[in-house]
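Structure, as structure tokens:
Apart from one protein chain that is not included, each protein chain of the complex appears where it belongs.
This part shows subunit A:
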């Protein structure tokens, strides 16, 4: 029998399959969708399709919830504009907020948590000061974490607004400074599109590069199904011809992100049926097979499965971020802190 997580992927890919789902399977599928933050996305995707009344009600709840989340996300973005206006820096929105503000398909039903923005690295101190002045505060007071972020990461330690509770991640580049690929953040900032209201977003190819970097070259694939769905929709919207795929390839190569783009597209093609250009080579590799297994590692109760694989990919995400000695030191410090915290409970 097909597993619920695979049924979820099938429904996203082909909504007409909704009529083939039996009553008992829905509970599992909805539970998995919620755990993957894809419930409202599924609700949007199955709009107009015939589903049991109970499912329709749950979808209506998910839409209501999503509308409120997206309204808050728009407001948070405007608050960042206001805070940075005196510096003359229009924030470049990344991820969910960017899809939402530029009206892309990827925003439909998308959950948006933190606000992610990109700003020029040489203005970072000013941006930080402006945000602190406007009510944002540090989340991580821990000196090791603070120093770690500042020295090695691609973003400031996260800030949270003291009244609105909204989290902001200020990026100054695409990947950690210690990672091997070095995407050209300056060029991305240069090319960013103005979308009005004092906001900017990355140009389409850079947006795809960022999406893939975030998905494959950086993360441990938590929330991977959703991030890959973003990528699928972005490609479907931006790359409508052989030529545009060619341009994407060139852009990805200029950012050192060609393997990330190709690997992500392979997975998206496999799971969601995204177009695969003839000249991009073989569609399958053992690496992608492992990632695929990781992406689908969830059972019908919403529980995570395959702990060793999850752990391996978690380690890999760190391995990609930093050289071995630094990684060992980092994990040791993190582990000791975790152990201390557990003892103190």
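By definition in this document, contacts are C-beta pairs under 8 Å (C-beta built on N, C-alpha and C of every residue); 3 or more make two chains touch, one makes a residue touch a chain; residues count from 1.
Here, contacts and distances are computed from a predicted model.
Per the UniProt record, the chain missing from the shown structure is "HprK-related kinase A", taken from the list "Branched-chain amino acid ABC transporter permease", "HprK-related kinase A", "Ferredoxin" or "Maltodextrin-binding protein". Only one of A:42, A:55 or A:271 touches the chain withheld from this view, namely A:55. Check A:23, A:48 or A:88 against the missing chain and you find that the one touching it is A:23.
Looking at subunit A, the residues touching the absent chain are 23-24, 26-27, 30-31, 34-35, 52, 54-55, 57-58, 60-61, 64-65, 67-68, 71, 301-303, 345.
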